[in-house]
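Only a single protein chain was left out; the remaining protein chains are all shown in position.
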Amino acid sequence: MDMLDFFPSSILQAADTSWQTVTIAQRASSAFRDHDLSGTIGYLLLGLLFTAGLLTVLGLVLIYAERKLAGHFQCRLGPMRVGWHGILQSAADGLKLLLKEDIVPENADKLLHLGAPVLSLMATVLTLAILPLSPTLQVVDLNIGVIYVTAVTSLGVLAILIAGWSSNNKWSLLGAMRAGAQIISYELSATLSLLVMVLLSGSLQLSEIIQSQSDGWWIWKSHLVGVIAFVTFLISTTAELNRTPFDLPEGESELTGGFHTEYSGLRFAFFFLAEFVNMFVASALIVTLFFGGWMPFYIGGWDGFNSIMGLIPPGIWFAGKSAFFIFLLMWFRWTFPRLRIDQLMSLEWKILLPVGFINIFLAALIVLFEWHF
Amino acid sequence: MNVHVSTLDEKTRSSLAIESHSETEEYFINMGPQHPSTHGVLRLILKLDGETVREVIPVLGYIHRSIEKISEYSTYRQIVHLTDRMDYLSAIMNNWAVARTVEKAAEIETNERIESIRTIVSELERIHSHQLGWGVLGMDMGAFTPFLYGFRDREMITDILEETIGARLTMNYIQPGGVMFDIHPDFVRKVKEYLAYFKPKLDEYEDLLSGNPILQQRLRNVGIMDAETALSMGATGPVLRASRVPYDLRKIEPYGMYGEVEFRVAIGTAGDCWDRYYVRIEEMRQSMRIIEQLIDNIPEGKFLLKKPAAKLTIPEGRHYSQIETARGVLGFYIVSEGKETPYRAYFRTPNFHNLWSLTAMAPGGRVGDLVAIISSLDLVIPDIDR
Partner (left out) sequence: MGFVNFESAKESSMDFGGLPVEVVEAPRGAPSNTVLGTLPNIRKVLFSLFKGMSITLRYLLHPSTVVTQQYPENRNELKMFDRYRARLKFTYNEAREHHCTGCLICEMVCPNASIIIHNRKGPVTGKKEIDHFLWRWDICTFCNACVVACPHNALEMTGNFESAVYDRRLLIYNLNAYAGPPANALKKIEDPEERKKAMEARDVYCEFTPMAGASLPGIAPLAEKKEQD
């Protein structure tokens, strides 16, 4: 159509390279097919270790980064005492939380109180497994990746609701109810934005969504639809992550900690870890869907520039892009005040959701008439 | 006349006994005494319907230190140092309230230098009090960063005051008949430097928080209090002025050097949280104006006209005098028997009266609104309990 002449076809991201993707699960199954038992077990263990290691490293690094960034946003230094510039601070804190007394309120529902943090962390770990960190660094590449992510991250809200209920504390319950209302509402528009990208790329598989961006990231080549989807997704994931300006479920100044008021020690650490790793998951999803995943940044026609960009390994690209979005989320947190519960709801139901519906309709039109590049 | 005073027990019991016709049930929740946004040990008993506040019952006394009773056994100079511990963010102004009452009662003369110094340090303290109020409001609204920016600028003022006075919080500076120390030689220069530094910073405050649409949404049309309610609740200071009552003792009944300087009284239009917030921002500007006018021409003279060891008695009778602190009218009432210590002392503290306007404003709002209202009242709890 005429729209194509309007833009010189993909200035950004023109170097068309296809990437061979091999996941750890694929390696394991091919080893199994070759009757290589030790290889199979080895790859399965590698997958487990990778997820567990990623969880720990992300927890340590992100908590340290948040505290350090918060410090410098606020003219402070942040942690300085443990290790060089406090680099071991989060490890020390983790150790402290590990050794702390595990306090359970007398009238709490003991089983649910114990289960909630585990469920919260589980929902996070399960999503880590399918994130394509690089062409060869992905534990399992599900063909329903996008649906899987939406389904599994929704388990997190159950954990929060259970935590609030089982604590037997009115403040916790208020926080949990807020979280329930908020996360379920914002999941709608998050899913709508995801669907836009699914429409455009024609696949639910995360690695294929990335492959479909080899000739240009979706944020560049999907006209306004992608940008609107991106902004909606950014806002709604921030809300799902319970981060400022949508941190009502925890809302320290209102609810004294919200759903995790009654948690201490390792159980609190689980919630805390889940929150921070979720932040990475959200950023990784944004990167995967809109910013080409592990694709390098190319500019059409600049071959010299492109070959330099191509030298940087895809894993680094992915890490760098997600780091930027994590930084953005932290930046939001240390700048903005928090919304009120009714304002939060009206933002979702009166603005984001209608916009999302119109957007998905437009996206369908674009895909139908093949207007995108 | 029979006045029925309902106890806390009665209040909570009676409303629980009411049979609810709807499916929902109202419930009580304790906000405080340990709660991050009650700014200390204030306890509020909230009757909530879901998230909507139906009733607020403030419970006081968690930090009662019987300052008034101790005052009955203290000489007037010793009372001054007790007042530091009431509204610790306007310690100097509290000192001034006692000093002014004693000076009026005992007919102690002061000179222009003393009054100038008193006015300047009081206005500096008003600025730093409002800076903290600004930051704390930001923090209560969920933005942690303004709190530290407010504190950073406040620390600079306390540094200036520390150089002259020697203390950062409990100043004990203004004495009956003068001030405790003469201003430090660097004082004038540093104050001027600070004003030059803080003016652009105040614009930054506005960009960071006032201009933020989220904050405006949180504050505008929340906790509206009309002028009549404000007056009947006995609210003073920025809380009253936000309700469009231009009552400022510095203007209405000038003391110190306020009669000789030009400044405007900041008022609000609707009496909501936004007005209370913005009145404080505007007052910082006006305070800077006052300091600018005074700082260059502090007259020469003695800084303390009455010997600090000399006996200080005030004539028999009742004496009252009041000044405008950062939070409103602070009055000091003495019943004297002509001795060195008062027979009875009473402080009319601004926060105690401002607190009760909460009960008029909060019902109908959400818990988040309640936090905004408490924050916009800028309460200092030790001042309520004394």
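Should a chain be cited, it is by its letter among A and B, assigned in written order, with residues numbered from 1 in that chain.
Rule of thumb we're sticking to: a contact is a pair of C-beta atoms (placed from the backbone, for glycine too) under 8 Å apart; a residue touches a chain by one contact, two chains touch by 3 or more.
In this text the structure is predicted, and so the values were computed from the model without any measurement.
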Next item on the list: With the full complex in mind, choose from B:H64, B:K104 or B:H184 the residue touching the hidden chain.
Entry: B:H184
Next item on the list: Determine which one of B:W274, B:F332 or B:F352 touches the chain that has been left out.
Entry: B:W274
Check: So which of A:V22, A:L46, A:M80 or A:M309 would be touching the chain we can't see?
Finding: A:M80
Note to self: Going by the contact rule already stated, which one of B:M31, B:L46 or B:I165 would touch the omitted chain in the full complex?
What the structure shows: B:I165
Check: On subunit A, what residues meet the omitted chain?
Finding: 69, 71-77, 80, 331-332, 334-336
Checklist line | Touching residues on subunit B - with respect to the absent chain | finding: 74-75, 77-78, 81-82, 84, 145, 152, 155, 162-167, 170, 172, 180-181, 184, 204, 206-213, 216-217, 220, 242, 245-248, 251-252, 263-270, 274-275, 278-279, 282, 286, 308-309
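The rule is simple: only the chains that are shown with their structure count from here on.
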Checklist line | Length of the line joining the C-alpha centres of subunit A and subunit B, rounded to whole Å | finding: 45
Notebook entry, point to check: Which part of subunit A faces subunit B closely enough to touch in the complex?
Noted result: 70, 73-76, 170-171, 174, 178, 244-245, 247-248, 251-256, 334-343
Item checked: Residues on subunit B engaged by subunit A in the complex (per definition of touch) -> 27, 29, 34-37, 51, 138-145, 148-149, 152, 208-209, 212, 214-215, 217-218, 366-369, 371
